[in-house]
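Note that one protein chain is taken out, while the other chains of the complex remain in position.
Moving on, here comes subunit A:
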Amino acid sequence: MSFFRELFGGRRERSAETAKKRLMMVLVDDRYKLTPELIEQMKLELAEVLSRYLPHVDADQIEVSLLHEDDNDRLHAQIPLRRGQHGDV
């Protein structure tokens, strides 16, 4: 099957790669119970806390992801900041 699939150009990812990607997703969920809804909730609360210190933090602009680096799981948050004038809070 896979031979013919490759022959006719419908090349599929190797199953080991698929397995690894699926496991990465599953393990994050198993370890941290971090559902997409909870991530959205976390973004809102992050924005709320950060807004006390920084101007214009928008929850919709925050990107949160879990990375696995150097044998450690890391929570990575991208928080775009907009420059504001002093006093413009």
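Operating definition for what follows: a contact is a pair of C-beta atoms (placed from the backbone, for glycine too) under 8 Å apart; a residue touches a chain by one contact, two chains touch by 3 or more; residues count from 1.
Heads up, the rule we're going with is that contacts and distances are computed from a predicted model.
Between "Septum site-determining protein MinD", "Tryptophan synthase alpha chain", "Nitrite/sulfite reductase" or "histidine kinase", choose the name on the UniProt record of the chain that's been left out.
Result for the unshown chain: "Septum site-determining protein MinD".
Across the whole complex, list the residues on subunit A that are touched by the chain not included here.
Subunit A touches the chain not shown through residues 14-17, 19-20, 22-24, 26-27, 30-31, 68, 71-73.
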